[in-house]
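For this depiction, one protein chain was excluded, whereas all remaining protein chains were kept in their positions.
Take a look at subunit A:
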Amino acid sequence: MLSAQSLAAIDREVAKYPADQARSAVMGALRIALVERRETGKTPEERCLNTEVIEFVANYLQIAPVAAYEVATFYNMYDMKPVGQYKITVCTNLPCALSGGVNAAEYISKKLGIAIGETSADGKYTLLEGECMGACGDAPVLLVNNHKMCSFMTPEAIDKKLAELN
């Protein structure tokens, strides 16, 4: 269900913890599984985690499936719902709002024609509002697909970024 490359990456996570504590690697393993789903999935449904993948990860780590499932549902960066090819998460928390975070979210929403929380009809973009990313000095900030942080996202910078993704 996961590539040899993903499994090797999971093995590297497992090696960080004591031999009898493979459960500690579940967060990293789910992240690795999600990245593979996102990179290989062709539809929003194929890009998120589902119970089959979660169960596979749990079995691989030899932990109870529910132990992996509760982690996947507790931490908000694991996509458990269908998601666009590019998930854009804009921080709108107070410090960012004071430097244009809310404006950035509204600008992207208008430009993509989707409301916050929605995925575009072509399955290309999902727009989300995020909580503090620990980068308030770079506001407005947004994350593309969880792992790429974009700083100082003025309307011009957003135009450029979206053109790049396109």
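Here is the rule we go by: a contact is a pair of C-beta atoms (placed from the backbone, for glycine too) under 8 Å apart; a residue touches a chain by one contact, two chains touch by 3 or more; residues count from 1.
The working rule: contacts and distances are computed from a predicted model.
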Its UniProt record identifies the chain omitted here, from "NADH-quinone oxidoreductase subunit F", "cytochrome-c oxidase", "Cell division topological specificity factor" or "Phenylalanine--tRNA ligase subunit alpha", as "NADH-quinone oxidoreductase subunit F"
Which of A:2, A:88 or A:102 sits in contact with the chain that's absent?
-> A:102
Which residue numbers on subunit A touch the omitted chain?
-> 16-18, 21, 23-28, 30-31, 63, 67, 70-71, 74-78, 92-103, 130-139, 143, 146-149
